[in-house]
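Missing here is one protein chain; the remaining ones are kept as they sit in the complex.
And now, subunit A:
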Amino acid sequence: MTPGIRKDDRVAALDDDLDSLVQRCSLADKAAFRMIYERESAYLYGIALRMTRQPALAADLVHDTFLQLWRNAARYDSRHGTARVWLATLVRYRAIDALRRTGREEHLTESPDIADDADDALTRLEESDGARDLLACLTGLEPIQQRAVRLAFFDGLSHGQLADRLQAPLGTVKSWVRRGLLSLRRCLDERTAP
């Protein structure tokens, strides 16, 4: 008779530190790579799909991001944030680059509820750790600044696409974003100052 595996122990085992798994990838540890995929692929695919609205392209981006991880795991530096943030940032930048290469006007017409989606994302933001300051500062912006910044971050819109989306001149939109960013920075720095 063998003793059972307790669920808590399983969870603890699965919650192996992602950073150390990435370090194991740098030693060509395939099992570590597989474990990272199982843990993080849905998160990364969610980012890629949300931004591109194209399942095949989103899958390509996740594939390329994981391949980058496998080949360049040694470049990961934990001083610049957790491995999860690193991967999320990689896939988000890849999504932006892909959108700039391919354009996304067709997706805008297919997704009239895009602004609602941004609100949905913010609802989840309220539930996430460490997000209170950012949310408080975001809600302190003028509504149009807030909307422009949100659409850029969550939906990958460029300046030009924002101008189309918000039906405003390009220069005006650039000004909204820039003033919004600087207000956000000022607010965040004040809230996080010692």
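We take it that a contact is a pair of C-beta atoms (placed from the backbone, for glycine too) under 8 Å apart; a residue touches a chain by one contact, two chains touch by 3 or more; residues count from 1.
Throughout what follows, contacts and distances are computed from a predicted model.
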item: Missing subunit (named according to UniProt) among the choices "Manganese transport system membrane protein MntC", "Vitellogenin domain-containing protein", "Anti-sigma factor" or "C-type cytochrome biogenesis protein CcmF"; value: "Anti-sigma factor"
item: Residue in contact with the excluded chain [from A:L18, A:L141 or A:V177]; value: A:V177
item: Contacts of subunit A with the absent chain, listed as residue ranges; value: 2-7, 9-10, 12-14, 16, 24, 29-35, 37-38, 41-47, 49-50, 55, 58-59, 62-63, 66-67, 70-71, 80-81, 85, 88-89, 92-93, 96-97, 100-101, 120-122, 124-125, 128-131, 134-135, 149, 152-154, 156-160, 162, 177-178, 181-182, 184-185, 188
